[in-house]
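I have a structure I would like to understand better, so I am pasting it below and will then ask my questions one at a time.
For this view, one protein chain was removed and the others were kept in their places.
Naming follows writing order (A and B), and every chain is counted from residue 1.
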Amino acid sequence: MKPAPSVILFTTLSGLGFGFLALLGLGLIATQGWPAFFHWAFGYALAVGGLLSSTFHLGHPERAWRAFSQWRSSWLSREGVAAVATLLILAPQALSDWLGLGWGQGFGILGAGGCAATVLCTAMIYAQLKTVPRWHHWTVPATYLAFALTGGLILAGTGLWATGAALGLGLLLAYGWRVGDSAFARAGVDLASATGLSGLGLPQVFEQPHTGGNYLMREMIFTVGRRHAAKLRTLTLILAAGLPALAAAILPVLPALILGGLSHLAGAMAQRWLFFAEAEHVVGLYYGRTSGKS
Amino acid sequence: MTCLPAHTDKRLGLVIDLDTCVGCQACVTACKGWNDQGYGAALSDQDPYGADPSGTFLNRVHSYQVTPHDGGTAKIINFPRSCLHCEDAPCVTVCPTGASYKRSEDGIVLVNEDACIGCGLCAWACPYGAREMDQEAQVMKKCTLCVDRIYNENLPEEDREPACVRTCPTGARHFGDFADPDSTVSKLTRDRGGVPLLPQLGTKPVNRYLPPRPKDRPEEASLLAPLLDIKATGFAGWLDRMLGKLD
Partner (left out) sequence: MGQPKIDTSPKVSDEIRKTTCYMCACRCGINVHLTSGKVTYIEGNRDHPVNKGVLCAKGASGIMQVTAPSRLQTPLRRVGPRGSGAFEPISWDEALDLAVSWMKPLRETAPEKLAFFTGRDQSQSLTGWWAQAFGTPNYAAHGGFCSVNMAAAGIYTIGGAFWEFGQPDWKHTNLFVLFGVAEDHDSNPIKIGIGKLKARGGKVVSVNPIRTGYNAVADDWYGITPGTDGLLILSLIHCLLEVGKVDLDYLARWTNAPLLVNGAEGPEKGLILKNAESQPFVIDRRTGMPAPWDGQGVEPDLGAVWQGHRTVFQHMAERYLSDEYAPEAVAERCGIPGPRIRALAAELSRAAFDQAFTLPIKWTDFRGDTHDHMVGRPVSFHAMRGISAHSNGFQTARALHLLQIVLGSVEVPGGYRLKPPYPKPVEAHPTPHFVAAPGKPLSGPHLGYVRGPENLALKEDGTPWRIDKAFTWENPFSAHGMMHMVIPNAHAGDPYRIDTLFLYMANMAWNSSMNTAKVMEMLTDKGPDGEYVIPRIIYSDAYASEMVAYADLILPDTTYLERHDCISLLDRPISEPDAAGDSIRWPVVEADRDVRGFQSVLLDLGARLGLPGMVNPDGTPKFKDYADYIVNHQRRPGVGPLIGWRGDGTKTGRGDPNPDQLARYIENGGFHQAHVPEGASYMKPWNAAYQDWAVETSFYETPQPYLFNIWSEPMRRFQLAAEGQGFIQPPDHLRDRLKVAMDPLPLWYPAYGDEGAEDYPVHALTQRPMDMYHSWGSQNAWLRQIRGRNFLYLPTKIWVAEGFVDGDYARVTSPHGEITVPVAHMAALNPDTVWTWNAIGKRKGAWALDEEASEAKEGFLLNHLISELLPERGDGRRWSNSDPVTGQAAWFDLRVRIERVGPQEKAQPQFDTLPRVVPQGEGR
């Protein structure tokens, strides 16, 4: 799949934002007054910024409001609904924290649940797709949630909590890649079943339907070199998990927060780039462009 | 809307005969031509005379070479690919706006372009590559089964079929109602063992592909028996025997 910058920004920023907001909502970052304002504003900025950047991916962003209508069937719609609902639910909590209204933690706890739900919906946009076997796996929502949690904990300056989460994320990533690498083969799809020609022998591409390019090939058939991918995975592990874990464990709060946060975000983006670039769509079979059996 | 209808009265779709398709691309441009001026936005082309031309097509014909497992004679199979109008169409359920829908009356999967935000998720959800985002209109385009032909009262009755079917020179494309067991498409599917594509993905495609008939079979019947031993009889003997047959 094509790693579109808007979607990478969307998923990483909003994931981080909702992770941070969830911690705020749960009251794990105890602030009052203006510090609270800046904390909440930061969380909102990440989440809303992410959501906004997702609209750059749309052909018709002016119609984006329509996306709230199909929550019964569509994870993308659910994600929109959940995101907006969560941001609304958390607003009283933010006001209360900022202005010291003392409205308790009710909205915050509810909102934290909303944050988790939103991140889950985001992940499910991908994980629901049987057409992308690498994505169609529980590790995808788990990874998205883990990123949100880890990111939130790092930004919250939670020290060893952040270290633990980051190490957990690292393990999850490694596991996800391992199962992901064989996902296409396990999906049991090949050119023979894609064409119904299995009885005849081994089909291979003779000629592409068009010598000119097309949307499908640009959007869904993206190849990334194996060695390039391996390097990026290592980088991802270091940036998203290793460095932040170390920083949170040994550095004072502020430097740990800044260094660890930036490193984690860069790592998240690298992971997300790989998430798309390494994902092979079943349609690639028709074009002879999958690593699975052709 | 993006919930699929529990039941459709008809199940309209195509049967594509891989035994007969010569890969001429006629259906590709007939489709392009009709839909360029038909339902919804035109099918645009980018850089049409340039270095990297590309455009929206709702039907593309692949060509595969198949080598039999026993090492026999290789074959070329031409393979038209377009929307299969799945009963359990994942492209419909993923749509966040309800633009993508399956018609309850005939099962045609359509895009309401006015409601399409161009997110592309439906194209991701489709295993068959049936959907292409038009780069000019920025809405998702797909095979409509020529919904603006098949019921069109401005067309003669005989022309109320998809443009690709009407144009197919070898008659390799058939259109009809799979819900009707007596329709041509149902019969062809039964008689020729029509197959769905990627059934393991659970999309329940309506369209069926008729597999190529066995080809290049080793000659089974006994060869022709010689008239006589020409070596022994010489040409004269052959001629006598031969012309004796005239009577």
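The criterion applied here is as follows: a contact is a pair of C-beta atoms (placed from the backbone, for glycine too) under 8 Å apart; a residue touches a chain by one contact, two chains touch by 3 or more.
A quick note: this is a predicted structure, and the numbers were derived from the prediction, not measured.
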Among the options B:D70, B:E158 or B:D182, the absent chain makes contact with B:E158
Touch with the missing chain holds, among B:R11, B:R81, B:K141 or B:R166, for B:R166
Full-complex touch with the removed chain, picking from A:W71, A:Y126, A:F206 or A:W273, is A:F206
Had the left-out chain been drawn, it would touch subunit A at residues 69, 204, 206-207, 209-212
It is residues of subunit B that touch the chain not shown, namely 1, 19-26, 28-30, 32-34, 36-39, 44-45, 47-55, 57, 63, 65, 67, 73-78, 98, 101, 103-104, 110, 112, 114-115, 147-148, 150-155, 158-159, 163, 166-172, 212-213, 215-217, 219, 221, 223-227, 230, 235, 238-243, 245-246
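By our rule, only the chains that are shown with their structure count from here on.
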Chain-centre distance (mean CA atoms) for subunit A and subunit B, in whole Å, is 37
Residue set of subunit B touching subunit A in the complex reads 1-3, 18, 28, 52-57, 60-69, 72, 75-77, 79, 81, 90, 92-99, 115-121, 123-129, 132-133, 135, 137-139, 195-202, 209, 211-212
Given the complex, residues on subunit A that touch subunit B span 1, 57-61, 63-64, 66-70, 72-77, 80, 125, 128-132, 187-189, 191, 193-197, 199-210, 212-216, 219-220, 281-283, 286-287
